[in-house]
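The structure appears below as structure tokens.
Entry: chain A
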Amino acid sequence: MIEFHLDGRSGVSPYQQLVQQVRRALRLGLLSEGDQLPTVKDVVGQLAINPNTVSKAYRELELEGLVAARPGVGTFVTRTLTDNTLAAHGPLRADLERWLAKARRAGLDEDSIEALFDSTFRSALREETA
Partner candidate 1 sequence: MSTVLRSAGLGKKYRRNWALSDCTLEVPAGRVVGLVGPNGAGKSTLLNLAVGMLTPSAGEIEVLGVNPAGPDARRAHVGYVGQDTPTYAGLTVADHLRLGARLNPGWDDALARDRVARLGLDPTRKAGRLSGGQRAQLALTLAVAKRPELMVLDEPVASLDPLARREFLGDLMETVAEQQVSVVLSSHLVSDVDRACDFLIVLVDSQVQLAGDIGDLLDTHHRLTGPRRDEATLPSDQVVITASHTDRQSTYVVRTDRPVLDPSWEVGRLDLEDLVLAYMSRARPGRPETTRPTLEALR
Partner candidate 2 sequence: MTWLTWRQFRVSALAVLLALAAFAVVLAVTGPQLADLYRDAPDDFFSRLGLDGPKQAVFSIGTALVYAVPAVLGVFWGAPLVARELEAGTHRLVWTQSVTRTRWLGTKLLLIGLAAVAAGLLAIALTWWCGPIDDAIRGGHGDNASLLGVPRLSPVLFGARGTLPIGLALLALAIGVTASLVLKRSIVAMAATLVAVVGIQIALPVLVQPHLLDPQVTKATFSVDTLDGLMAGGPPGSAGSTIHEIRVDLDEPGAWELSQTTVDPTGKTVDEFPAWTSDCGGGPPPEPGSASGPGGMEKCLDRLNAEGYRQEMTFLPASDFWTLQLLETGIVLAAAVGLTGFCFWRIRRDF
């Protein structure tokens, strides 16, 4: 079972954030076929958001064919998004850990590491889409 969190300042609407978090969980293998998503009641109880927001997110995921609602029971994953990139995750994670160690040895603190990663990631993205 995954747990949702909301970033109030990300500029992304709450229901979109929920959708994205489910997709990410599917991609990372945290959710597999047959797993149940948290009930609407549990999500709103924890996040204090409107139930319609959660319903809307789950409906969109259902339209994408990722989940299916079973009335009276819950919402369950029907398809995962893991693909063959999962195999590459291991070595990539190891590379990242080595890079992080290097950054620490160079004296960067957490904020600087995050800023460096963020700016590199974004400029790389921009170059890709440009």
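Going forward, contacts are C-beta pairs under 8 Å (C-beta built on N, C-alpha and C of every residue); 3 or more make two chains touch, one makes a residue touch a chain; residues count from 1.
Selection rule, in plain terms: all candidates are chains of the complex that A comes from, given by their letters.
Values in this document were obtained by computation on a predicted structure and should not be read as measured data.
Within this complex, chain A touches only one of the listed candidates (1 or 2), namely 1.
Those residues of chain A lying in contact with candidate 1 across their complex are 6, 8, 14, 40-41, 44-52.
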